[in-house]
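Only one protein chain is missing; all other protein chains are in place.
Up next is chain A:
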Amino acid sequence: MSTHKPTAPARTYAAYSAPLWRRVLLTRETAVIALTAAVILYSIVNVPNFDGPLTLKFLLQDIAPILLIALPMTLVIITGEIDLSVASIMGLSSVLLGVLHENGMSVPAAALLALLAGLACGALNGFLIAYVGLPSLAVTIGTLALFRGIAVGLLGTKAVTDFTEKWSDVATGTIGDSRIPLVIIPFAVLAVAFVVLLHFSTFGRGVYDIGLNDEAAHFTGVDVARTKFILFVLSGVVSAFAGIYFTLRFGSARGDNATGYELQVIAAVLLGGVSIFGGRGRLHGVLAGVVLIGVISSALRLESVTVNVTNIIVGCLLVASVILPSVLASTSSRLPRKAATPPESRPTQNAASAGV
């Protein structure tokens, strides 16, 4: 025993780790950000009117709901779970806002109740997944149908459109004379909060631990059930907020509002480098993923390309982003490794590169 001890500290964690500049620059997140920047530059040069004054405003308004929901969705997917019911929660909060407003409630009061409804939806998901132990895929497919059903049932096929002008103006307005929509303010606040939560808190370490191995996380003192429950509640509340924004921006509360948004959110999260198997991913990559999809759609619309082609391109990008790392992993595993690296160091390396 005692003879082993002096040899162990000879190689420290830092010795196995890549240099800082490489850990920062050569990551999946950097790749997505670079790709996004490249697409933006390309569009500014080549797409007519992309450099126009309205582009930034419309682009940010279009992607705002996805940016918002992508924040909690990233954490949910890092724990290895998924929430497919987000778009239905958007639809439900939209309908509640409409119905309550139509019956004489002011917009802020109705919005508050819609947020509470989102919290309740998230709590239902979270309870079934975290405490009953059901798989999130099954639970949220169920609640996707359930919440959407309630939404359509409440309002039927009609729409509520007579929202107070003042509040629609808030949803479509910009900060002062700039091109930045007002909705970016709550988003920025939430984004900072989620970055702190995921990357700079014990809770966030727990999120990664659960994604890598929830049993091990449990034994290291992470309250797995509580963590998952909180994440689904957050997802519900933020989705409801996105639904309220969506409703006020388009001035229309309908049961089928935001149908299909869950796929856009999940696509952006996966494109941003979050592993669908959990345990891996960072928020800045995800946000770049959302912007990338938004810029591609905007540029293609300006080029009058039909929406089907846009979907094909985003789909291919998504598939490529999932396949490419695996292909490269198998290629690079055939390349000679660092000679000095002893075999037992590999688990350490994987943990270091796990995006923790």
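Keep this in mind: a contact is a pair of C-beta atoms (placed from the backbone, for glycine too) under 8 Å apart; a residue touches a chain by one contact, two chains touch by 3 or more; residues count from 1.
What we mean here is this: contacts and distances are computed from a predicted model.
Colleague: Consult the UniProt record of the chain that does not appear here and report its protein name from "Oxidoreductase", "PDGLE domain-containing protein", "Stage V sporulation protein AD" or "Rhamnose ABC transporter substrate-binding protein".
Modeller: Hidden chain, UniProt protein name: "Rhamnose ABC transporter substrate-binding protein".
Colleague: Out of A:50, A:167, A:208 or A:241, which touches the unshown chain?
Modeller: Touching the chain that is not displayed is residue A:50.
Colleague: Could you please point out the chain A residues that touch the chain left off the display?
Modeller: 18, 22, 25-28, 30-31, 34-35, 38-39, 41-42, 45-52, 54-55, 58, 62, 156-159, 161-162, 168, 172, 246, 250-252, 254, 256-259, 297-298, 301-302, 304, 306-308, 324-325, 328-329, 331-332, 335-339, 341, 353
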